[in-house]
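The structure appears below as structure tokens.
Apart from one protein chain that is not included, each protein chain of the complex appears where it belongs.
Up next is chain A:
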């Protein structure tokens, strides 16, 4: 059985537990991807809403 992971302490656990390290690597691989254009477009829409609200005050 795999040794239990201690949550919230990524770095030290990842070194000791290959499954935890693999999960962390999977997470990091996605997290380090460049943000797709769709997301940036949605953020632009949010920014416009914020700007509109500010302008109306």
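The rule is short, and it goes like this: contacts are C-beta pairs under 8 Å (C-beta built on N, C-alpha and C of every residue); 3 or more make two chains touch, one makes a residue touch a chain; residues count from 1.
The rule is simple: contacts and distances are computed from a predicted model.
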Missing chain's UniProt protein name, "dihydrouracil dehydrogenase (NAD(+))", "Aspartyl/glutamyl-tRNA(Asn/Gln) amidotransferase subunit C", "PH regulation protein F" or "Sigma-70 family RNA polymerase sigma factor"? "Sigma-70 family RNA polymerase sigma factor"
Touching residues on chain A - with respect to the absent chain: 1-2, 4-5, 7-10, 18-33, 35-36, 38-39, 42-43, 45-47, 49-50, 53-54
